[in-house]
Structures are given as C-alpha cells and as structure tokens.
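Just below is one structure, and these are the notes that go with it.
The other protein chains are all here in position, but one chain of the complex has been omitted.
And now, chain A:
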Amino acid sequence: MHLITSPLTSSREKILAAVRANQPAELPLPTVPLFAGDDSAEKFTAILQGIGGQVVEVMDAARLAEVIHGLYPTDYRIASPLLPEAVVPVDAQTSIEVLAGVELAVLQGEFGVAENGAIWVPEANTLHRALPVVTRHLALVLERRNIVATMHQAYARLSSVGSYGTFLAGPSKTADIEQSLVIGAHGARSMTVLLV
C-alpha cells in the first residue's frame, strides 16, 4: 500500500518537525507595559507636521464642508461618506477606473497616536480598501479627544484589527534617490488631518 501525501503537506510536516527538533527549551513571554506619554493634540500636530502631514483645526464639525472647500479646489472629484456633496460614489465593488479618478478622499479616522502622528483607519472607514492610497489627496477627520499617547495604548484600544486596517502617518513619501525626500511616491500626494 502506498501512502500518498501531497508535496505541500510533506513540506509543512518537514518544516514543523525540523523546527520542533531545533527550537530551544521554552523561554518566558514578557508582559508589555502600557507605556504612557503626552497625548495632547499639540504633540500629535507637531509630530505629524514633522513627517509631512498637515493639521487643520475645525472649530465647528457642522462646518466641515466649508473647511474642505476652503482647502481644495471646488471642482475636485471627492469621495467621502462624510460629505453629502461627494460626487464619486465608492464602495467595495467600485471599479479601478473610477477609483483612479478620485482627487480627494475625506474619511473618518478612528483615533490618532501622538508619539508618531499615525491615525488608525479600519476597512469600514475606507469605502474601498484602496481609496486612502489611490486618491490624489487624502483628508482624515479626527476628533481631538481621540488621541492616545503611544502605540501601546493604540493597540490596547483595538479589540480586533478587523479584515484590513492601517495606521496612516502622513503623505506617501520616498527618499530612494540619493536620500532626497520626495512627497507623493505612490499614495496620496498630501495628507491633511481635520481636527474636530
């Protein structure tokens, strides 16, 4: 009788057996403290501006549309679940051609991290997973009370990372040519946080 195993299964078994044979005796897993720190909007703003992001204070959340129109050309093709006048309807099934034409995406950020200027954007806030990177410009709305100090406190807030989610910190950038910083590599050319 032949015992037939697929090559994939056998590699799995081979690898796991080798790992089991070669790994050392168990070492302890440390507890990670919830390191605290400055969680002010000032710190968050300073760090984010330092990495190329912009921060705009919105005094009245009801006037979000007005602020957007003040910051960007009025004829921009906008995708957003937050603005009734957004002209590009986007959902998970939206075609690549339509996505590629979006000039501004205005999305809700869940919370910010003061130590590094990052904002948690889960899939549910993106309309389409590619929207925050494919759009020409990105604006994230963030409530100033939703700023934590460190990444430890950030992950402590997340009971789950969902299907997809990203910490987004500033505009897309690169320094691959002679270490010269260039903003707008592949993703959004600018990233603005609207602090409400």
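By our rule, a residue touches a chain if its C-beta (ideal position, glycine included) is under 8 Å from a C-beta of that chain, and two chains touch if they have at least 3 such contacts; residues count from 1.
Convention: contacts and distances are computed from a predicted model.
A.B. asks: From the list "Xanthine dehydrogenase family protein molybdopterin-binding subunit", "Lactate utilization protein", "Branched-chain amino acid ABC transporter permease" or "Rieske (2Fe-2S) protein", give the UniProt name belonging to the chain omitted from this structure.
C.D. replies: Record says "Lactate utilization protein".
A.B. asks: So which of A:45, A:80, A:108 or A:150 would be touching the chain we can't see?
C.D. replies: Looking across A:45, A:80, A:108 or A:150, the contact with the absent chain belongs to A:150.
A.B. asks: Which of A:55, A:104 or A:168 sits in contact with the chain that's absent?
C.D. replies: Of these options, the touching residue for the absent chain is A:168.
A.B. asks: Which candidate, A:60, A:75 or A:178, sits in contact with the chain we can't see?
C.D. replies: A:178
A.B. asks: Could I get the residues of chain A that touch the absent chain, sorted low to high?
C.D. replies: 7-8, 11-12, 14-16, 18-30, 32-33, 35, 47, 51, 92, 96-97, 99-100, 113, 115-118, 128-130, 132-134, 150-152, 154-156, 158, 160-180, 182, 184-188
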